[in-house]
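With one protein chain held back, the other chains of the complex are shown just where they sit.
On to subunit A.
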Amino acid sequence: MDKDTVKKIKSVVGSEYVLESPEERICYSYDGTARRGIPALVVLPGNAREVAEIVRLANEKGFPIFPRGAGTGLSGGSVPAEQGLAMVLSRMNRILEISRDDLLAVVEPGVVTGRLHRAVEKEGLFYPPDPSSLQTCTIGGNVAENAGGPRAFKYGVTRDYVLGLEVVTPTGEIINTGGRTVKNVTGYDLTGLLTGSEGTLGIITRITLRLVPKPRAVQTALAVYNRVEDAASTVTAMIRRGIIPATLELMDRITIRCVENYLRLGLPMDAGAILLIEVDGLPAQVAEEMKLVEDACRQNSCRALQTATDAAERERLWKARRAVSTAIVQIKPTKISEDATVPRSKIPEMVERLKSIGEKYGLHLPVFGHAGDGNLHPNILVDKRDPVEMEKAEKAVQEIFRAALDLGGTLSGEHGVGLLKKPYLEWEAGAGGIEYMKAIKKAVDPRNVLNPGKIFQV
């Protein structure tokens, strides 16, 4: 980037918010994947006006901008390319409003999701989307990737909570979409389009989020099964009884063994699956629902069942699930985390296919994830220093994608396409689908300034 441009950028945001040294730029070359790209410059703007000015400058000078929040993504979506500018939005981190009467919050993109949870829950309100990185990831990133989380089955994903946005367009205009109402059909649903657009159609600078009342009670159950099919039929049985649990987490046999080897919690090593089930709502309703959950578990051959109401006991039941991430990297250091998703009824078949893919390539492939919404997280465990293993993993990933699509599912439930799934987008979207997306991108970003090279190649 030429000196004159850097000088102009410094005059917009202030020189202390421009990082130029190679050492600092290297620290913005990654996200939660193995992809890397060292940006030419790192800029931390403080407000929408500054963002817009830099975007206009980018159009004028012809350099790309790679927007990001905390950089915890799992698709390579925020990884910069050389010669580009990494735009870090974490400084814009104010919670501007929490309205109990309108049931909404207005926030800047750099607010950490977990902080928003705590702030609204203090007011008796609830923001349900809970990606597992919620203690670090930011709301802006959640909106840009349309993040999900374990609660999605009952409560939906980020898109279901975004009422309105303030966005800097790829040409540097500041626009507002949606608003403060649940109903809004004035013109195209730009809020919907921008949610999950992975930073390619605009830079989100302010977000209005819908909130719901905080559930007053939560109960948790842990059910152990001999066969994953029985766990899956329990899920179906619960739904037929009219219960939608807030959490429905599945751990397969390999995962159970990893956790048990690591923590010695007394989990049965020969179990085929464990379900962690949580129901929430008003106390009376929760008690009644938990009875039906227990019935569903017992009638579907669960071999052990524990339930908990108070926080400490619930935490004890969560212990195995929370330990999964740490437990599985004890086998191999590198974890390739996939999020292929299938319709709920296809879970047993998907688990079976994942097992045979793991066996075919001789890879460790523990499966744990959100059984309610079919978003299983197959994790391939490898050592990134071993090229042979890495090649096998790449092939296994392709087969996982094929399997998910065969079963009527999708390549990505919640991580986004970014760089990692870009080569496979056509499998799902088709050539026509990609052309349609490209047409939109070209129309709003004629100079291809915002996050170029992500999702597809223009």
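Note that in this section a residue touches a chain if its C-beta (ideal position, glycine included) is under 8 Å from a C-beta of that chain, and two chains touch if they have at least 3 such contacts; residues count from 1.
Quick note on the criterion: contacts and distances are computed from a predicted model.
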item	value
Hidden subunit of the complex - UniProt protein name among "aminomethyltransferase", "Nuclease SbcCD subunit C", "Glycolate oxidase iron-sulfur subunit" or "ABC superfamily ATP binding cassette transporter, membrane protein"	"Glycolate oxidase iron-sulfur subunit"
Sole contact to the chain not displayed, among A:5, A:75, A:133 or A:191	A:133
Contact residue for the chain not shown (choose from A:71, A:149 or A:272)	A:71
Selected residue (touches chain absent from view) among A:47, A:99, A:334 or A:398	A:334
Among A:15, A:325 or A:356, residue touching the chain not depicted	A:325
Chain not shown, touching residues in subunit A	19, 21-24, 26-33, 44, 70-72, 90-91, 93, 110, 112, 114, 133, 135-137, 325-326, 329, 333-335, 383-385
